[in-house]
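Would you mind keeping the following structure in view while I ask a few things?
The complex appears here without one of its protein chains, the remainder shown in place.
This part shows chain A:
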Amino acid sequence: MANRNIKVEIKEKLHDGTLRSNLERFSEQYPTARAKAYANVESIEALRDDLKDMKSYAVAHIEELADEFQASLEKRGAKVFRAKDGDQLKQQLMEICRENGVHNIVKSKSMATEEIKLNDYLEQQGLHVKETDLGEWMLSVAGQHPSHMVMPAIHLNRKQCAKFFSDELKEDIPSDIPFMVQTARRVMREEFLKADMGISGANFGIAENGAIGLVTNEGNARIVTTLPPVHVIIIGYEKLIPKVSDASKIMRLLPRNGTCQRMVSYLTLIDGPTPIIHEKNGKMVEENKKVYAILLDNGRLKAAHDPVMKEVYQCVRCASCLNVCPIWSTVGGNVYGHIYSGGIGAILTGLLNSLDDFAQFSDLCIGCRRCTTVCPGKINIPDLIQELRNRRVAQKGLSLPEKLIFQKIMTNRKLFHTLLRTASIGQKPVKSGKFIRNLPLFFAKMTEGRSLPTIADKPFRDRTNDLFKHNPASPKMKVAFFSGCNLDFVFPQTGESVVKVLQDIGAEVVYPQDQNCCGKPVIGAGDLDTARKLAKKNIEALESANADYIIAACPTCAETLEKTYKELFVHDPAWLKRADNLSKKIREFTSFVEQAYEKDKRLKVTHGKEKITYHDSCHMRRSLGIYKEPRKLLESAAGYDYVEMNGADQCCGMAGSFGMKYADLSVQLLNRKLHNIKESGAQTIAVACPACMMQIGGGLDKNAPEIKIKHIADVLAENLSD
């Protein structure tokens, strides 16, 4: 893959009105339509677990399954080849074409053949190849690439489609959809009837009997595998499953997740050579078709033996991870690699192509984790992406500015904090560009759609002496506050609210001054060595506080301290133990306070005169699983009337350094969020995450200054007497 300018590509997509409205409509409808498709199953979770277990068994036994699949097919009279890569597959296929005198080929959808650019190759060899899926056919005519694995042409409108039809058929085709479909039927039927060979992919291959399963709505795969006298199956190793009954584990989820159908029109199961009746030497004869299967490796077997990445075998190519992805639903699939798009696409590209290809668009995953809530195979897509990022950094190292910031500045707390304070005194403009973007704070220049916050005159850490004078005389507990950079340097007044609320529930609050950045930006960039240094400093600082609990009012910090530190020290038993002990004391602020209020019977639903709504931070909702508690606190906050807004759990677009690097895209996500906030009619939007507060606050400032943004700590503190 050549070096691409992804930012320019994104800009183009953001200005493509057809694409934007098609995707927006689809992503709005998808969650409801999916839920409807699942309405008649007892437990989606149980089905997802079944699929995950079956597929993880398959990958653990991949060689045995491949041998069994091959033996089963050969026993039934098919020929089976193994191809280590695209080049070998092409040679094998050409040999089959020569042997059978093939000239005309019809194909039904196969991602694997797209991955190795098979069609281009066959055409270079002088063969006539036609894609038969309507969307794929239109795109191949237009010289475009699919922007979605299941809905390849979702980025087009009917007029664009009609133009492709007209150009290809040299007829004037009106942009009437049923007419276009009928035209495709007519044109493609001729191709089917004259084809010497049909090439299909496989949605699954069953080891115990050698059958493959093909899933289509159009029915093209049934005709591709019926009419031509030769059938070639091109199947990746990841499609192999042990038994016939395992197929239902895929089929109860794939259509529901992929196209929101309970079942596709055609689920076809083919096993070995089947009869064909055709004219031969002027006479109708019945004979068996010739069936060939080629098992494609192309990086798959290596992935199967990779203790972390083997999880991709749980993918059934339903593309639901795209359907819920805030980035895909804004810019579509073409800005990713050209074959596999979205988060799963980044991973597959990294495994099947190279880490360099992966790195070109891997940071388009903002880690919001919505995909993990729908993936039928329960793949932790953002975690696998992070793992590949880590590997690339280990292999290639960081860029120079990142190296300087992470390794020389952030690990030196005094230097780091001095720089932040200087930025405050100088009050902007601080140098923009790479330096700023990699900091955990974003005090870069103003952008079009949002204002960015300034560094506070007096950081939180300098305000603690006064605050702690109000610690209760006979405390019920001792808590250490981990502020994180944002509450320390950007929103210190929210840090004060946190302390007041904690004191009010009877806590003695302390602030270990040696605490530093939690390390999340460094971890995100894949620099784990530096992350470990930061983690050790923080563990030491927090241990010295001797507190009963450690409270973070930033979900990202809470997640990093509670979960990620343990992962960082998985090979260092002494520090793992310390990370583990620390982890047990970590509490996220709102859930901690909600518990205390519940215990003290302070949670009573009120209807004040000011409407307030709530935005779920991605990390809070999907990493920490906290979303009920903040709502309960707000419902009972005096003076407010809680209302729910649409899309409360959709990413605001900040997502760490993403918000800076892809500012245009980030602002689009922000605008969607702002729209929903306005629609809710709330005068105040509450958040529990300082990064979201920064992003949404910046957007409101520019677009709806009448709406206030408050951290839940601020809302709660308002109702406390000083």
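Observations, loosely collected:
Assume contacts are C-beta pairs under 8 Å (C-beta built on N, C-alpha and C of every residue); 3 or more make two chains touch, one makes a residue touch a chain; residues count from 1.
The rule is short, and it goes like this: contacts and distances are computed from a predicted model.
Think of the chain that is not pictured: of "ABC transporter ATP-binding protein", "RNA polymerase sigma factor", "Methylamine utilisation protein MauE domain-containing protein" or "L-lactate dehydrogenase complex protein LldG", UniProt labels it "L-lactate dehydrogenase complex protein LldG".
Of the options A:35, A:193 or A:570, the residue whose C-beta touches the omitted chain is A:193. Here one chain is not drawn; of A:17, A:178 or A:282, the residue touching it is A:178.
If you put the hidden chain back, the residue from A:65, A:122 or A:223 that touches it is A:223.
Residue in contact with the omitted chain (choice from A:135, A:333, A:382 or A:699): A:135. From the set A:43, A:125, A:265 or A:422, the residue in touch with the chain omitted from the display is A:265, counting the whole complex. Listed for chain A, the residues touching the missing chain in the whole complex are 22, 26, 40-41, 76, 132-135, 138, 151-154, 156-158, 161, 177-178, 180-182, 184-185, 188-189, 192-193, 209-211, 213, 217-220, 222-223, 225-227, 243-245, 247-248, 251-252, 259, 261-272, 274-279, 284, 286.
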